[in-house]
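Yeah, one chain of the complex is gone here, protein chain that is, but the others are all in their spots.
Each chain gets a letter, A and B, in the order it is written, and its residues are counted from 1.
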Amino acid sequence: MAATLTVGDLAKHLGAELVGEPDGQLMRAAPLEAAGQTDVSFLARRKYLPYLATTRAAAVIVSRDLGELEGVPSGTALLWVDDAHLALAETLALLYPEEGKPAGIASTVSLGPAVELGRDVTIGPYSVVGADVKLEDGVRVGAHCVIGDRCVVGAKSELKDQVCLYPETLVGARCIIHSGARIGVDGFGYVFEKARHRKVPQIGRCIVEDDVEIGANTCIDRGSVGETRVGAGTKIDNLVHIGHNVRVGRNCVIVAQVGIAGSTTIGAGVALGGQVGIIDHLNIGDGARVGAGAGVGKDVPAGESWFGYPARQRTQSFRASVALTKLPELIRRVQQIEEKLDLQSG
Amino acid sequence: MAATLTVGDLAKHLGAELVGEPDGQLMRAAPLEAAGQTDVSFLARRKYLPYLATTRAAAVIVSRDLGELEGVPSGTALLWVDDAHLALAETLALLYPEEGKPAGIASTVSLGPAVELGRDVTIGPYSVVGADVKLEDGVRVGAHCVIGDRCVVGAKSELKDQVCLYPETLVGARCIIHSGARIGVDGFGYVFEKARHRKVPQIGRCIVEDDVEIGANTCIDRGSVGETRVGAGTKIDNLVHIGHNVRVGRNCVIVAQVGIAGSTTIGAGVALGGQVGIIDHLNIGDGARVGAGAGVGKDVPAGESWFGYPARQRTQSFRASVALTKLPELIRRVQQIEEKLDLQSG
Partner (left out) sequence: MAATLTVGDLAKHLGAELVGEPDGQLMRAAPLEAAGQTDVSFLARRKYLPYLATTRAAAVIVSRDLGELEGVPSGTALLWVDDAHLALAETLALLYPEEGKPAGIASTVSLGPAVELGRDVTIGPYSVVGADVKLEDGVRVGAHCVIGDRCVVGAKSELKDQVCLYPETLVGARCIIHSGARIGVDGFGYVFEKARHRKVPQIGRCIVEDDVEIGANTCIDRGSVGETRVGAGTKIDNLVHIGHNVRVGRNCVIVAQVGIAGSTTIGAGVALGGQVGIIDHLNIGDGARVGAGAGVGKDVPAGESWFGYPARQRTQSFRASVALTKLPELIRRVQQIEEKLDLQSG
């Protein structure tokens, strides 16, 4: 059950400037067009301004940089803040506190020998925990997870349902790993011998540092020799592939369906858009950004923004892209010049 | 066991024009090159004509628009129809009626409190059903599924094995959800605060309307605030990603590995080819088509066909693509002109 609070309480909590009545009760959050009279809503983009005039929300969190707003319904209070997204995150944390499900190990859990469990560990039905696994205090494991031998999961981390950790995987504290993620998978390593591909044993580990979130059905390979590592605070979306021996720095953002091939190094604070592909053995510098769908075949210097396929630095990429749209016309212009000069084309 | 019928029965059922013997027994369907004398086959593309001469099929369903056919084996009857694919679908439904496995709840199913089960519900071994879940009449759930608290699954829907519905997910009637699909996953929402990414609680729902099919290992996020919605009759292939607050209209076709970023709206009857990527907050109009691999960064008007990366309207995209192949030659031509004019090139 969500907690309740008043519009005034929320304004105070957010440090927001309140315009309107402070007494309304807030029960839930909802988009402008769906909100009712016990709901708080929010407005962060001009694009959604038209929904404001007809909203029935008790209160709307508004970004100061939207400027003067007209046609606000009389029953709706405005909460002016510097950053509506941040204020929304605060508000949601207040209205929807995490369910404090009682800790406990389901009776159907299969525990291997020498498993070490911290305090307040929860493990859901049918999960299988291998030998010599350590789950630290407050770890929550969903249903149908498989945690391989010798894995360690740090305090307060959560594995949703049907997660698989291959043996020897290390997960830090306060991580969230979503359903169907596979961590520490054998990398794609073969040598060609006698007309066939021979598997190279994959004996390294996968290490996920603290405060990482990993999306549903994402796959991260273990090291071949050595390790694959995901830095603290990095957030990874659904269906991402990270190959063996990749190192991802701290506080990166990796959007859905990105693929990073083996032994590539991603610096700290890097942002990779959806479906980006990066070939093996590259360096992507700290703070670099790569646009959605780009295919990276070269090192990206720190701080640069790259786009396109093949990916290039922002200015080059945009210039080439714009130029390409002018190409059909350019061909005609050259034709014209050649005619004027009596030059034979082709 | 498949049912059996005669060539004549099938012709009548399909309203096909029969050329050949009506008495052959049909047991199975098979491709032309693999069919035996109790098999029906089909021919819908000229490309596969060479296989007709040597087939041993008892009967072949043929599209009328293929025109006169020569070299048909004497033992093979032809069934002429307007639409061979449609006739094949009919034929397969006759020959391979769905197995009427008896309904029932496996003894190892874990049922939460206040679960409401309709008539003839089937749940496979080890599946976990959370609190306050409602499964309507005739729902079939495979093995190892996890259905979160407060989910609803509509009548006659089928969840294959190892499906995960996050809490509060709504699935309509007659849906098919394939193995490994994750529905209602937390979206990818963070605010940057004090040099780290802070998770925005994802408190919306995911709603899948009636008659939707969802492929294996596909991931669909719940709404952040508000909902993610997949319209009735839409078909989604394997390994697709659909972000939070996306709205997909009715009767769309979304091919494998497509990615749709948050808050984008897809109209009705839209077709997205394999590996298409669409960035966030866009509108793709009703009936639009996007070619395989395209990367969409702008709104697509209703009814248009877009191609390429970055995606553009069909004619523009093709013109640019053709022009690009002429570019190396164009550079030489400009060089030639400059020489003639005694111009120094850069």
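By definition in this document, a contact is a pair of C-beta atoms (placed from the backbone, for glycine too) under 8 Å apart; a residue touches a chain by one contact, two chains touch by 3 or more.
Keep in mind the model is a prediction, meaning the values are calculated, not measured.
When the missing chain is restored to the complex, the residue among B:K134, B:R196 or B:K235 that touches it is B:K235.
If you put the hidden chain back, the residue from B:Q162, B:N245 or B:S263 that touches it is B:Q162.
Among A:E21, A:D186 or A:E304, only A:D186 touches the chain left out of the display. Residues 110, 126, 128, 144, 146, 162, 164, 166, 180, 182, 185-186, 188, 190-191, 193, 195-201, 203, 217, 219, 221, 225-226, 239, 241, 243, 257, 259, 261, 275, 277, 279, 281, 295, 297, 309-310, 312, 316, 319-320, 322-324, 326-327, 329-330, 332-334, 336-337, 340-341 are the ones on chain A that touch the missing chain.
Residues 29-31, 34, 41-42, 45, 47, 83, 85-86, 88-89, 92-93, 95-96, 106, 108, 124-126, 142-144, 160-162, 176, 178-180, 211, 213, 215-217, 233, 235, 237-239, 251, 253, 255-257, 273-275, 292-293, 308-309, 321, 324-325, 327-328, 330-331, 334, 337-338, 341, 343, 345-346 of chain B touch the missing chain (whole complex, contact as defined above).
Please note the rule applied: only the chains that are shown with their structure count from here on.
Chain centres here are Cα averages; for chain A and chain B they lie 25 Å apart.
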